[in-house]
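What you see is the complex with one protein chain gone and the rest in place.
For clarity, chains are labelled A, B and C in written order, and residue numbers in each chain start from 1.
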Amino acid sequence: MTAMTMAGALNAGLRRALTDDEKVVLMGEDIGRLGGVYRVTDGLQAEFGERRVMDTPLAESGILGTAVGLAYAGYRPVVEIQFDGFVYPAFDQIVSQVAKMHARTGGRVRLPITIRIPVGGGIGAAEHHSESPEAYFAHTAGLRVVSVATPQDACTVLRQAIASDDPVVFFEPKRRYHVKGEVDDALALDAALPLGEARVAREGDQVTLIAWGGMTGVALDAAEAAADEGVSIEVIDLRSLSPVDYDTVTASVRRTGRVVIAQEGPREAGIASEIAAVVTERCFAFLEHAPVRVTGHDVPYPPAKLEKHHLPDLDRLLYGVDQVLDRAGVNA
Amino acid sequence: MTAMTMAGALNAGLRRALTDDEKVVLMGEDIGRLGGVYRVTDGLQAEFGERRVMDTPLAESGILGTAVGLAYAGYRPVVEIQFDGFVYPAFDQIVSQVAKMHARTGGRVRLPITIRIPVGGGIGAAEHHSESPEAYFAHTAGLRVVSVATPQDACTVLRQAIASDDPVVFFEPKRRYHVKGEVDDALALDAALPLGEARVAREGDQVTLIAWGGMTGVALDAAEAAADEGVSIEVIDLRSLSPVDYDTVTASVRRTGRVVIAQEGPREAGIASEIAAVVTERCFAFLEHAPVRVTGHDVPYPPAKLEKHHLPDLDRLLYGVDQVLDRAGVNA
Amino acid sequence: MPKTIQLLDEHGVRTASKHYDPLVADLDADALAGLYEDMVVIRRIDTEATALQRQGELALWPPLLGQEAAQIGSGRALRADDFVFSSYRENGVAYCRGVAPVDLLRVWRGVTASGWDPYEVGMATPQVIIGAQSLHATGYALGMQNDGSDAVAIAYIGDGAMSEGDVNEAMVFAATFQAPVIFFCQNNQYAISEPVSLQTRVPLADRPAGFGIPAVRVDGNDVLAVMAVTRESLQRARRGDGPSFIEAITYRMGPHTTADDPTRYRDAAELDEWRGRDPLARLRTLLETMGAFGPELEERAAARADAVAAELRAGIVAVPDPAPLSVFANVYAEPHPELDRQRDAYARYLEGFAS
Partner (left out) sequence: MPKTIQLLDEHGVRTASKHYDPLVADLDADALAGLYEDMVVIRRIDTEATALQRQGELALWPPLLGQEAAQIGSGRALRADDFVFSSYRENGVAYCRGVAPVDLLRVWRGVTASGWDPYEVGMATPQVIIGAQSLHATGYALGMQNDGSDAVAIAYIGDGAMSEGDVNEAMVFAATFQAPVIFFCQNNQYAISEPVSLQTRVPLADRPAGFGIPAVRVDGNDVLAVMAVTRESLQRARRGDGPSFIEAITYRMGPHTTADDPTRYRDAAELDEWRGRDPLARLRTLLETMGAFGPELEERAAARADAVAAELRAGIVAVPDPAPLSVFANVYAEPHPELDRQRDAYARYLEGFAS
């Protein structure tokens, strides 16, 4: 175990993947010589060479499309999209090719592509640098979607994503890049929690609070604050957004009867909407209150000085908890 | 009133929009000389000339991006995407430009662009010709999303969409193109049901069945069949998918206590998920059963011979009705 | 205006070329007869498929009529370990790769999204999204380069595809990494109803130079010239000299697909003009001039075509419809509990009807 930032843990995970499987190649803008704008690929081109760690031309559809071809030829491309807001030019290749190829070819062609996307806000960035596009990919059959909250998961889940024979969209919350944690970067992948399973990050019995990525830390802080006031919150770090690990989720909700879902991204047709719908379907008889979604507003991501009024923070999560607990006066 | 197919009604609506406002321009692949693969723009280039009805190069991002520029210059572009599956190359321009420009510029730049998309399956088509991408756009703040079910709405709502100062994604269910209905193509736009409002297509009091576009007809058939068995279904033709007219929806659900949502597209993080979540939030105390979603599966759209096993049909809607009515044995 | 390379003119006269002749010097009368047979057979497959569509056995068919030389000339130039990334119209190329005739039709019957195993024949599932495959070919070529193989990837694109961002990005990537890839553009003059003049005001073969990619323009109805330029591009790629671009000038004699009505956008005179440039007729004339076209060849070609046609008809109607639950198959390579749940629920639903 070593103390690492999340960025460092991702770097360690990539290094291990490159070492373990010579078919792994990294592709992206500024990931080679520069080591990525967040230094996640720092040193890897020097270590593994320009063919394994490729600086690509500035064209996202081009990156994904060539990754499809490389995967067709037996490679395992790990693509970096520089910022969340720059994934849309590659949307067609992701939705029409990456997601559909395995089904299209009756399982003959596998595209084990990992698409790394720094995600979300809270970092005071310029336009298009704080998007939360998870739902677009969760709505797209054929993709797996994950989002990590801790350095250990960053390292291990990334390695699992790369090892998976399915395409995986891998979200890295930017606001957590510099947060440290203990990491075992050599953890045996089958000893780790499997890709696709959620983690109960904190146990509790009055309210289930579901979060992922950048919201997990906020959710844990909220749970801590609520505990001070005598409210016991169970925090689930979802990790996998598609598929969601509903065994873990519904087991918790059946106990608590109350669920709050925290999401950075816009609300309408988001991941939280899906979870609210499924939880209602599967736990209707257990629910004391409708699932409460605490989300970003349905607005384009605002300028930096306004983001605190967009992103769910500790207070807004606690407000959501109050709502789900039917505390007087707060229901909208 | 004249009897027209939906395709004819759209054509009539476009003709009127072109006549009423000289800033309206039509753009798309094969829309001019050919009149569109569904003949929706038949005769319009001959009537209004090549500058108003433009055959464009084969590049969807190019079409949307130039439409943005035309709108910047005061035009009202009406863009045709030839088939639903070909909208993704334009996704970046739609999500990062069309949707965000008004907010970005503090309201100084308006982009009154209408994006017409033939949508959905049930027509035995090849891959990428039967997609239901509505949710991607509903999840995108800054867009309005509509889907029409009748020839009259096709004509009127299209004219309203074109007249709207907001960008509108306008879905045309392909399976309804050739279905006829009475149309008044000169209907005063302010006399018509406003853009954004839902229509109660059939009244009923036991179950609320929500549908739009290609599913509306199926829902009405299902309601008719259910009536034969003594079950009274209220069918809501949503028309506007973003925003949803929740006044109409919740008024109905508060009466029936039971809601089924019919959707062609894949389930996860879809429009139906959003509606289920919102209805649960706003009508929790009235619900006798969790909202039931009857949707396409979370799979890439299957080959034509399998589509009947993907698309919700009358039987599947009735099965959903049975579920929401707690009829023994059907709950999954 | 780039010169259009031609080795066999529209009257079937062999024109000499110092540069290109050596590239097809190995093609003796037998080999030429083979190319002729190929063209006869794929024309017949195409005609049969069109007929099968009219009879309701296929939902749709995109005819290649008129493009036989472009497809056979290039397709027969490839090695087994090369890899083709094509669009929907390249049934002639697929035939060259060894795809069984019935497999060409499966997709169009609506029973599957992929008629064959790409790895078995070295040809990807034909692409419907215009231009997307050009990037796949480029990426595949990068893989070959990494492997140290001298295999080549070839992307078939249309004149319309040249306007899509993907094709242009593919040229950027191919040039930067000197990928062993060929962009083979069949300029059949139309993208559905849109004439190529709507996509470009200069020859398409002028485009690649600005990306640093050598390009040639070839008479796409001249099977010899097509083979010569394809071989030259293959050699370039194999020796590590990077990508090439070929613009094959041809004409889509039929409709865009069986759902299209080309009389709405083009006139009979144009069609007549191109009828005079038929790729089969001119090779037949050459063979006749060489004394190599006799009743034997004619009959052999006809017999092969008849056999394939019969195989096609018998085969396609015998193709079973897919099983209902296969709608859930192969979405993922690894287990997916939520999709399994949907499948099981649907299975139970279906069982409800059985009982």
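Just so we're on the same page, contacts are C-beta pairs under 8 Å (C-beta built on N, C-alpha and C of every residue); 3 or more make two chains touch, one makes a residue touch a chain.
This one's a predicted model, so the numbers in the text were calculated from it and none came from an experiment.
In terms of the touch definition stated at the top, the absent chain reaches A, B, C within the entire complex. Residue A:Val299 is the one among A:Leu189, A:Ala225 or A:Val299 that touches the chain not shown. Across A:Met1, A:Leu34, A:Ala186 or A:Ala227, the residue that sits in touch with the chain not pictured is A:Leu34.
In the complete complex, the hidden chain is touched by one of B:Ala17, B:Ile31, B:Ile115 or B:Ala141, namely B:Ala141. For subunit A, the residues touching the chain absent from view are 29-30, 33-35, 37, 55-59, 61-62, 85-86, 89, 124-129, 267-268, 297-300, 302-306, 309-310, 315-316, 319, 330, 332. Mapped onto subunit B, the interface with the missing chain covers residues 25, 51, 56-57, 59, 61-62, 64-75, 89, 92-93, 96-97, 102-110, 112, 141-142, 144, 164-166, 196, 243-244, 246-247. For subunit C, the residues touching the absent chain in the complete assembly are 162-166, 168-169, 172, 175-176, 198-202, 206-212.
Methods note: only the chains that are shown with their structure count from here on.
Relative to subunit A, the most remote chain by averaged C-alpha coordinates is C. Averaging Cα coordinates per chain places subunit B and subunit C 36 Å apart.
Chain centres here are Cα averages; for subunit A and subunit C they lie 41 Å apart. The set of subunit B residues touching two or more other chains comprises 61, 85, 89, 127-128, 268, 297-300. Each of the following residues of subunit C touches two or more other chains: 112-113, 129, 165-166, 331, 338-339.
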